[in-house]
Each structure stands twice: as C-alpha cells, then as structure tokens.
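Mind looking over this structure? Questions follow.
A single protein chain has been omitted from the complex, and every remaining protein chain is retained in its original position.
Order as written gives the chain letters A and B; numbering starts at 1 within each chain.
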C-alpha cells in the first residue's frame, strides 16, 4: 500500500495535531522542527538533560500534550526530524501546480556541517507559529530589555530568570502568563502594564459574549494567571506602558506613561521605575517567510497579515495547508483544531468525516476569539509619538527614526526598496523579522504613498519575503543536496 | 530647448540618468514609472561600474565615458546633498580577475592585452601581489589581473541621487503610473495613455529596462529586449575579507554568451554594510521569479573556488533580478526610426548601473544635436538584433 506523504513544518500545538490527524488518515508523515524537542513555544519543554521529575508544573495541559507527543512520535509511519531547519521552499513549474520541494538542513543550530536534504511531499502543512511583535521605543536596544517571549522561554525552557525587578508591558493576554512564569521562577514583577485603556479592552472582549463561553479553557487559564498575580500583589494597570528604557550599557530604569486610547502618551503622566529587566510584547508577528516562499496568498486583518486559508485550512496553493498562529492569533486550542483539520485533509482524509465537525466548530470559535483579541488589544496608531529622531528602529543595522523620515519624505528615495537600501533598515541578520512590519508602517505613513504594485516577475516588497528562510553556510549551500530517504534523520522524543 | 517636454518612461537608473541630463539641459522632464523609482532591476543588482569585463568595442567606449563621468556626476550630487552622495556608496575599489585554469589564464592574458591597446589599465598580479591585495583569495590560481578603474555603487542610492538631481532641476516624478499605449499623429508620438490619465510630451524615452520590449510593443514600435535572470547571495556581515570586486575569468565568457540555460561564474565583493555579495548567474527564463536552490548552490560552489575561506559564512539572503538582454549584447540608444518622437535607452544587460551616466549623456547629445563623445552608431535602434526579429514576441520565453 502506498501512503500519501505529508510533511508538517513545526511541532507546536498545531503541527503536532496535524501530524497526528494525518497519521490517523493513513498518511506517512515527516514532522520537522528546528528545535531538538517538540512542543513549540507554547509547550516549550525543558532540556532532556535536566531530567525533570515534574515538568508538568510549568505547563497548561501537559498531560494531553505529553500523551499526544508520545503517540505521534513513536508511530512507525512518522519520521520525526528534530534539529531541522527549512531553509527554502522551491515552487514547482506553474503547469504542475502542487506543494513546493522542501529544502532542509539537519544538524546543530547554525552549525557549519549540516546535511542538506530535500523532500517532495504530496502535501505540506505549515504550522510555524509566531513571535512577539515589539514596537520600538527609546532605549529598547539596551541589554535587559527582552521580548515577553524571551522571558518566558528562558524561564520555562531552561529555568533562567531575566531579572529580579521586572516590568512586563505591552498589550494582550500574553502579558499574564509571562508575568506568571517570572513569578513562578522567583522574580519580583513590579507591575504588568496593558497599553490599551480599560475601555478598549472591555469593549473588545464584551462584544458577542456568548462566543467567549466556547473558549472556556483559554479563559480559565487566563483567570489562573490573574489569580496568581493578585496573590503576589502585582499591580496590573491598563492604559499605561513603557515609553522609554534608560541605563548605562544596560537597562536601569524605565519611563512609563499613561496612554490615551490611540496610545498617545498623556503629558505629565510619566513615572520612572527602577528595574533590572523589562519584558515587552505588542502582539505577535506570524512567521510568514515559508508561506510566502510557497506562494500562499496572505490576508490583511486588523491584527496584521496572515496566511489566507479556506474552511479546510487549505491555502491558495494546491497541496499546501496552514494551521496555527500563521493563520491568525487565536491561542493553542484553536491551533490544535486547525492543525487536526489541516493534517487530516492534507492526508486525503474524507472531508465529510463526522470527527471533523467538532474540529471545524473549534476552529470557527478560535477565529471569533482571534477577532476579539485583535479588537481588545490593538496597536494604537499614535505609538510613533514615543519615537525620537535618534531612536533605533532597525536593531541589526541601528537605523534610526530620523534616517527613515529622511528617506521616506524624498520622492526619489521614498519607494520601499530604495528606502530600505538607503537606510539599511531590515537588511541586517534578522532580515526584518523584528522591524519589518514597523518599517513598512512608518514608510507608508511618512511617504504618504500607497503600496507599490510589483513589476512582473519581481515580488512585492513585503517585509516577510525571505527566500532564504534560515541562514545557510556557503559551504553547506555549495555541497550537493540529498533526496531524503525514509527515516533518514534521528528521532528524539 | 526650453519648453521642450520630455517624458522618460521608467525610473530605474537609466531613466534617472537620462532625466538628469535632460533636466540639467533645461528641458521640461517628467519621469513616470508603474512601480516606485529604482524599485525593479536597479535595486536587484550588484552595482557594477566595470571596464574590466568588456573587450575593445563600442560598449567599452561607453563604459570608459561613464567611468569618466561618474566622479563628475557625484561631485555635482554632493553639492546638492552630501547625504545623497554618501548613499551612492561610491567605491573605486578596483577589480581583480582570477583565472584558475591554464586555458583561463591564456584567455585572460590575451583579453587584457587587447584592452590595454585601447587604454584600459590592466596590471598583472603575481602570486605575492594577489596575496597582498586579497589575502583570503585562493592560492590555486593560474593568473590574476588588477583593473584599478573598476568601481562599485549601491545601485538604488545611485539612481536616487541621479533622480534627485533631475528633480532639483525641475523634473517631476510620477510613480504608480503605468503606460498603456501611444497617442500618435501622422507617424509621430504626441502622448501616452497611462493608468493615471494621458501624458503629452514632445519626446518620449523608453527606459523600461527588461520591460522595454513590452513597453515598446505597447507603443507600437517593438524592440527586442528580453529578460535574463540573475541571482545574488548576500552573507551576514563579516569582518573585512574581500577588498576588491573579485571575479573569475569565466565571467567574461558568461557575459558575452547568449546561452539560454544556466551560466554561472563567481563575482565576489563586500559592501559597506559588511555583507559579501556573491554572484552571478545568467538564465533566460522569462520573468520567472522562482528561487532555484540548485542555481544558488552552483553560484556558491564557484565562489568557494575563489574564496575557500568563505565556506563558513552564513548566507542570509538571496535576491534575483532581470537584466535587459539584447541578442547582440549592445545597448539600444537613439531615436526610433519608425515612430518620430520616440527614443530608446536600454538593453544594457548586466551593465546598466555603470553605463547609465554615459547613456544619459549620449542620449542628450543625440536629442539636442550636440557632438557626441563617442560613435553612437553601434547603439542605433535600426540594427538587426533590435528590429530584425521583432516578429518574436517578448513573452515567447516566458513559461
């Protein structure tokens, strides 16, 4: 019997669910993740070497995850490729539409001698997740300023806390688990600051409250975090945020200010707080380089750009499915439902199967939740009022706000590509992963120009276009690639 | 010539250079582009200003004129704006051509002798001199030549600087404005229809780069300019390791070839930001923008032959662009013999950045009836390679 071969990229909640469903539908699955352990950011596991007796104390839904992980990774039809980075997706000829060829590197992170392998799947499920979006503010490049995700990854993933006097600031419910992780690991959290006003948050969440009931799991989880913060007497404030970090070679204090609904700072409301670390998040940026490389259409929503999928989680490219945060920021339960749908259908499973009904319902509820989340925790347009001419916008190239303004307001250099090459914003090692959406927003605002239509053959200057999706050493690139045979990579649970 | 209106169609570096010359000559210039300025081929190249890769002939003469003009042009830009001139990243760093085979060495030595006869400086580097000039380059070479006249620019910054001069001299720029067709009166083009309404002018300059073929067809006077794709690898910033534009002797052959299938040769250079740019490939695949890892792999392997020590460098980006290719490898500069008022300035293949300023000067001389610095006849529009095959549609090679 021949099995359809489904490649799943990303072993977080969505990818793991996709792999499981694809296996149930009879497919052969290759599950790929850059990390050495499954779980993604949500179920970030402790290192195997820690030999932890009670990993569950750090996780919500650990047991279900642990069961699923074992079930999936031990199936003979599942090849688990940990330590594997997808560095390119190669689209087929237009007359043979289908999933792209998957080019991977297998070996230690950024190692120089990784194996270069290729896979030609029958279907591809992209479940690569998201990372924190952080808006720039004066001093955000100082050591000691972390993304909220960094603080959580370090606390959950290796039991390192980033500081002892910490302010957690930004917007979104993610502020709560991050503060909770820090408290659990023994840090002192001075305050948790939600930038949106109480009014914005309340209006966003209270629309169509009946939809929230379906997200009881998620709400319960958030309620637990809130209770923990109360127990530790951590003040949680709305309508206030960090507008500046200061210090000599590292963060020593932050300036917080009261914000109006549009995120303009109220003059005179500034307070200075001595800290040794600050953790910031302004929502999430989906990791869109692989969907863009595969040719998937994107959709623009109030919460940003995401992969467009239909009711079956299919993208605009035949044979390519997408699940989890890259289709919308809706949390782990929705990601699991989307992943299961995507995996089942990618494997050629019956789209009318009765088991899909609750999954579709869960996915739809997740989408409604995502819409509320975006409404309750938007980025206020006046955030750029925090910027000063010398504020670093692109961390890699240290391009400042003044240089962006200069390039964008001269007609001969206002085009996104020319401005990028002139200011170097987005040209550094992170390849605009951090500053890309910010630079695009500022450039459009400053130049007053609409987004340019791409010339034939040349891609639109979107910030997520990274045809080399992960760095590859020149020597690795020069070496010939090997078509992957079954089980050609080691398995780790 | 005051009061004469010129519409330059295409705001890439060639259009910018033409607009600059014409605006400074007092003409009323409008530059239109369907995208943004310098957003297509111009910002997808390496920024070559080379004489080293050209044998004696009209293209080398244009390159030599351009090489003389560049410092003058940049001095003018700097007078207007120091920042704009700085953004050009002009680096008169010189080129080094390295042969790694005996046959390559013979070819290179003969090529350089011919170039010297027409005034190109080409200095032989012995092993010691090469090791001093490029300490990280391979020791396994059979010949090396230093071309001190070769230079490099950041191409989008260069185009913006030229365009900025034109705008300062009174030109106007319309972006997001696509030319749809010509308005003609008794064999003369008097206007173009655009996505933003009609545009009238006395003269029109087709400076649409690899889209020149398509644009000229829309105007009813097709020229045979086709896309030839190239890919460039960009490394993460490195400590200084490459000090000139270093390329292998195969490059000249690849530039001069007409093969449609993949040709690769190594071109390695560093940029001011610390990245190393690694080219190059030539493929005639229409406007297919798909990334081909095996093409990148071939380019990487060739580059490592020149710089084995770059094996550990991380490639963080790759980009591709389309060169405007003409079958006889010569630019097309001059009046269209079929449609009065239409001029062409294009078809520079991979050399348009370097040749832009000479092209702008030559076009101005021709338009205004001034004496030219070189014989413009080889670039004329009514030559077989440009018009002889116009029955062939430009999209013939598209997949």
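As a working rule, a residue touches a chain if its C-beta (ideal position, glycine included) is under 8 Å from a C-beta of that chain, and two chains touch if they have at least 3 such contacts.
The rule we apply is simple: contacts and distances are computed from a predicted model.
Undergrad: Considering the UniProt annotation of the chain absent from this complex, which name among "Insulinase family protein", "Putative sugar ABC transporter permease protein", "Thioredoxin-like fold domain-containing protein" or "(2Fe-2S)-binding protein" applies?
TA: The missing chain's protein name, per its UniProt entry, is "(2Fe-2S)-binding protein".
Undergrad: Per the definition of touch given earlier, which of B:238, B:301 or B:385 contacts the omitted chain?
TA: Of the listed residues, the one touching the omitted chain is B:238.
Undergrad: Please pick, from A:327, A:365, A:384 or A:403, the residue that touches the omitted chain in the full complex.
TA: A:403
Undergrad: Tell me which of A:20, A:132, A:191 or A:338 is the one touching the absent chain.
TA: Hidden-chain contact among the options goes to A:132.
Undergrad: With the missing chain put back, one of A:108, A:235, A:318 or A:358 would touch it. Which one?
TA: Looking across A:108, A:235, A:318 or A:358, the contact with the absent chain belongs to A:108.
Undergrad: Which of these, A:6, A:19 or A:34, touches the one chain of the complex that we don't see?
TA: A:34
Undergrad: Which residue numbers on subunit A touch the omitted chain?
TA: Given the touch definition above, subunit A has residues 34-36, 41, 46-55, 57-58, 108-112, 131-132, 141, 143-147, 149-151, 153-154, 158-164, 184-186, 249-250, 276-277, 287, 395-398, 402-403, 406, 428-430, 433-434, 471 touching the missing chain.
Undergrad: Could I get the residues of subunit B that touch the absent chain, sorted low to high?
TA: So the residues of subunit B touching the unseen chain are 79-83, 86-87, 236-238, 240, 272, 274, 312-314.
Everything below uses one rule, namely that only the chains that are shown with their structure count from here on.
Undergrad: Provide the C-alpha centroid distance between subunit A and subunit B, rounded to the nearest whole angstrom.
TA: 40
Undergrad: For subunit A, which residues count as touching subunit B in their complex?
TA: 88, 90-91, 93-95, 103, 110, 112, 293, 397, 406, 410-418, 421-422, 424, 427-429, 431, 449-450, 452-459, 461, 466-468, 471-475, 477-481
Undergrad: Give the list of subunit B residues in touch with subunit A in this complex.
TA: Against subunit A, subunit B makes touches at 16, 34-40, 43-44, 83, 87, 154-157, 159-161, 163-164, 167, 173, 175-176, 211, 227, 233, 235-237, 273, 275, 278, 286-294, 296-297, 300-301, 303-304, 310-319, 321-322, 399.
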